[in-house]
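Now for chain A:
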Amino acid sequence: MSVALDAALGVAAVGGMLAVGSLALAFADEAAAAAVAGAPLRPRRLLVAPFRRAASALLTATTTTERPDGGGRALAPALLAGLAALAMSMLPLAPGVVPADPSTGFVVFSAAVAFVMIAVFLHGWSPNSTLPLHGAYRFGAVALSFQIPFLLAMLATALPAQSLSLVRIVEAQAPLWNVIREPLGLPIYLIVGLAVGLWGPLNLPDADDLAGGTSAEDSGLARWLWEAARTSMLVAVAALGSAAFLGGYLGPLLPGPVWVALKTALLLAVMAVARHALARARIERFVEVAWVLLVPLALLNVFVSGAFLL
Partner candidate 1 sequence: MTTETVIVVGAALFGIGVYGALSQQSFVMLMMGIELMINGALLVLVAMWSRAAGGSPDGQMLAVVFMTVMAVEMSLGFALITSAYRVKRADITEKLRKLKG
Partner candidate 2 sequence: MSDLPVSLAFAAFSAVAVVAGIRVFRTDSMVRAAFYLLASFAAVGAIMVLLGAEFLGMVLILMMAGEMLVMAIVMVMYMMNPAGLNPMVMVHQHRTAIAAGAVAFLALAGVGLAGGVPQRPVTNPGAATGDLGRELLGNSMLVFQTAGVTLLGTMVGAIAIAAPRGRFGDADADSQEPALQPDEEPEA
């Protein structure tokens, strides 16, 4: 009985965190858009905007395509949201408080990020339509390029902890946060995070020049669900980034969960600003930068982080 109760509580907590984080990201996004455009900030409109979008999605008819892969179309948003929940469930909230602590948390998170490419590819392939398929192949190129820098950036955080468990990775940052110990890690992680969340400058697979890319054929509820799943993934990436690089729940005065929320909000704000302040990267440029620049930098980061342990 208590096992079932614990499981239900954990699921509710993870879902709640993702929902609150997604809402916060939506607000930050609106605010950043207004700020970059130089428009006055209208708080009432800003607070209503996400709900207005959801309501309009619910009222729009869902379209279908000719001979789609129905199962794949239904599975893709669910898979992406599930991966976000899987990653979020390993977020340490306070000393000893974590929904799940597998001894291989690092690998589980990396596998979740690797499966994002399957979810996005499935989402682009299943409508049996040209533009979404183009988006899917774009994400293939992007995802295969960011995998290695991402793994190396995360690997460097596991070195000082001498463990693959995310709880231990946070604990090991008590003397010094990873963002200071390995300053290259967080920027690389954030660049990859933008790509994983199909967000802002790296929103190539769902870009406007492909009429929405992998979601070009989605409308109404289906489109909203996909966007919600994407946002959840971004929130999970920000939350785990705050745990891996910004010390998670560590911090003076305030209780642990508040620090987790503040640090996650900070990373989400950075992402929201990046979306509106930075130009979209060209895909071949990103692939080149990832292999030629990010991989060596990430390797250097691992070496520096290892040198601290000598």
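As a convention for this text, a residue touches a chain if its C-beta (ideal position, glycine included) is under 8 Å from a C-beta of that chain, and two chains touch if they have at least 3 such contacts; residues count from 1.
Per the selection procedure, all candidates are chains of the complex that A comes from, given by their letters.
None of these values were measured; they are calculated from a predicted model.
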Spot the contact partner of chain A in this complex among 1 or 2.
-> 2
In the complex, go through chain A and note every residue touching candidate 2.
-> 67, 69, 72, 102-104, 107-108, 110-111, 114-115, 117-118, 121-122, 125, 128, 133, 137, 140-141, 143-144, 147, 163-164
